[in-house]
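Heads up, one of the protein chains got dropped from this complex, but the rest are sitting where they should.
Right, subunit A next:
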């Protein structure tokens, strides 16, 4: 039974956001007997109500609050008010995510040491190592039911994977399989196995893909220690004269403001909303925003070096049938500067339905070059590139100087420009992806530009020294002891891997730390 907490109960831990970070942290704390209130800006939509229709689902789930963009990225031109394709609903972006669950590589925690200083990049080593995270990665993989871990079988390959694998073999890639996916290949943990429906991005209507919506959250609620309050959009974090946070102000469905008191506040609103909230919580004591003595809040925005390659064949592929992303090549994920860039990238199968293919294949494209590609939709195969991008201080989430949201708070402006290393990596990946499909008979192939960001990282980064970043190795802000960051915005660097597994891993580890500190009475 979900526990309702009083607004004036200042003993609770308040978590802002219910996705991979917030939803996991909430359950972990509740399991330890700690009282938790999760405030979620979106509504609660159970998985039966998800929609197998791209645009309808987008309207149901996507975060569509007003945002602006800037910088040199093509998203600014093609989707000026949609920097990110993320979710506003209970479960956050774990409703939409594809399920790829990869551990970071050891060197990806030590970028500055491994790559050295790179002009224009704000590189830093994480204050933690792979060894620190390994036991927590193991817990996360078990919790999420990641295939190819814990004795769980891999998913079967769909048509899109078979084309991808045939090309990988032709190119001599060694590490190609249906991936480590938090999608049940068979019934597990009370959830059924994948039915190869497609529409992973629209929310899994079977519950086969892990999402906090129907795993962590109901498990936490069952303890009687966790309350999830949907349609509760936090606009400000409050603090006392000593500089400790005391609660949060949120707007309900009708826009009415409430203040929920708290012993501890954990921010997990994704890498755009989390820094925005810290910046919007400025006060006379913290004129530059909360936890911003370093000036790094909102800076170093990363979104992975992405892109897609689609290719047309003589005969049908029907790539949209089955799991959207169960296919990976890891050979290019290594750090091998002889390719002309530092860091590496993964190639992962991907498909879009006809409506989204029209919108994303070549945004802004028209005429027969574009439509003849669309005419061959059933004969298309597709893959996604996800590689490490360079943190750059000027790539940032900032408060818009004029525009305000429906609650009167400045909206976020997301500015991004590729680093030369990002461009070199993307071009290499395009070339390899196109060569892969040509090796199995592609007639035409298309280097498709990045979509609005799904991997939003780095805007409250973790650092050893308080002057270099926003949080310490526990995700605790350097400046305020009872204020934590619990999402991907803590990432010091992005790695080549899809970030969700690492976000969940950090949340499990953070829960241990918070429980320990609470027991010791230090926060």
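Just so we're on the same page, a residue touches a chain if its C-beta (ideal position, glycine included) is under 8 Å from a C-beta of that chain, and two chains touch if they have at least 3 such contacts; residues count from 1.
Criterion: contacts and distances are computed from a predicted model.
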{"item": "Identity of the absent chain, which is to be given by its UniProt protein name, from \"GvpL/GvpF family gas vesicle protein\", \"Twin-arginine translocation pathway signal\", \"Germination protein YpeB\" or \"Biopolymer transport protein ExbD\"", "value": "\"Twin-arginine translocation pathway signal\""}
{"item": "Of A:11, A:43, A:113 or A:195, the residue in touch with the unshown chain", "value": "A:195"}
{"item": "Of A:121, A:235 or A:358, the one touching the omitted chain in the full complex", "value": "A:358"}
{"item": "Subunit A, residues in touch with the chain not shown (by the definition above)", "value": "52-55, 156-159, 162-163, 166, 194-199, 205-206, 313-318, 320-322, 353-355, 357-359, 364, 366-368, 370-371, 374-375, 377-378, 440"}
